[in-house]
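Have a look at this one.
The complex appears here minus one protein chain, its other protein chains still in place.
When the chains are written out, they are named A, B and C in that same order, and each has its own residue count from 1.
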């Protein structure tokens, strides 16, 4: 039987992330999503900083985000990651943000990434296989 | 005869915007695009901060970005804005980033926004008309 | 008997906070310290956002920081707050950052703040007294 839950982390809004409208600034969601992907990669045994030292740089090539409702001061929220692969050169991250405990949807996104090795797109087999496995687990 | 040039501003990468890979962090492009939209709105006579005080909050509802090549330390670049409207409730911003002077494409995006007035989507006629006019000018 | 422990929160470095040197960017420590002060104020029953709505704006007037050693990817750390008052118009925050569990000192600082009420420095009695009480508790 499959585990049907996505990978998820929980965070809380920090007041310095608010803009003049009193809501979390649009660019900050990018950081939230990136941090969840970092933690997801760690759960697979990979670290951005170590990969970088080894000459493997994961890079985002496309972002699609739907902003559904804003986060405000003090809100707690969950960020989910559902991974997938597309061809040999694309890693997909389906990501969502929900307020907790009320589960109000905040944002839904699809982030497409690849890896650069010596400046050229290439996903090392170890990463590719880990992703394929994870895509089955977090289906 | 139409002016076929988009609205554009020029900026330069600041080192604090670089991440550990030595390239501009993904979230920072969002700030670049937002700042170009702010300046574009100013060119139409609107200010975010004044609109907010009047109870009109422009909000982003959807973002699509293609990252084409990274910006690095010292790069100068141009950010363009081509506005459009979609129905009565959507303002569209087609935006691009190019390195200068080489014109290397860095990023291409479509940002969809609306306005919230007393918490409900509504684009005040003054803003809507200014956008429609601008969409013809920067076609 | 006094509680000799300062107020403290625990956080973890997020990779987007690193700069090109692979260490946390100097400005980010500001955000860490600010967030710890926000949480400290909450522990006293105050919220920045609510104070702002009531026309009371806490503002920093002076910062002194000694950077002792850098935080890196994956580091967990503790931020402490020891409050004090100085005259009728100054709130003091003695703050420190330590790596955990090793207790390596990362940063030591003194942040001096006041409140602006209708544009003029004034610390409402409720805040002042809460601070004085807290300064005894976290001596």
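What we mean here is this: a contact is a pair of C-beta atoms (placed from the backbone, for glycine too) under 8 Å apart; a residue touches a chain by one contact, two chains touch by 3 or more.
Remember, it's a predicted structure, so these values are computed and weren't measured experimentally.
Among B:31, B:62 or B:99, only B:31 touches the chain left out of the display. Interface note for the absent chain: among C:44, C:60 or C:117, the touching residue is C:60. Of the listed positions B:74, B:87 or B:125, the one in contact with the omitted chain in the full complex is B:74.
If you put the missing chain back, the residues of chain B touching it would be 14-16, 18, 22, 31, 34-35, 38, 47-49, 72-74. For chain A, the list of residues touching the undisplayed chain reads 15-16, 18-20, 22, 25, 27, 73. One chain of the complex is left out; on chain C, the residues touching it are 20-21, 26-28, 30-31, 34, 48-49, 52, 57, 59-67, 70.
The definition used in the following text is that only the chains that are shown with their structure count from here on.
Taken over every residue number at the interface, the positions common to chain A and chain C amount to over half, indicating a same-residue contact. Chain A has the Cα centre that lies closest to the mean of all protein Cα atoms in view. Chain A and chain C have centres, each the mean of its CA atoms, that are 29 Å apart. Along chain B, residues 20, 27 each make contact with two or more other chains.
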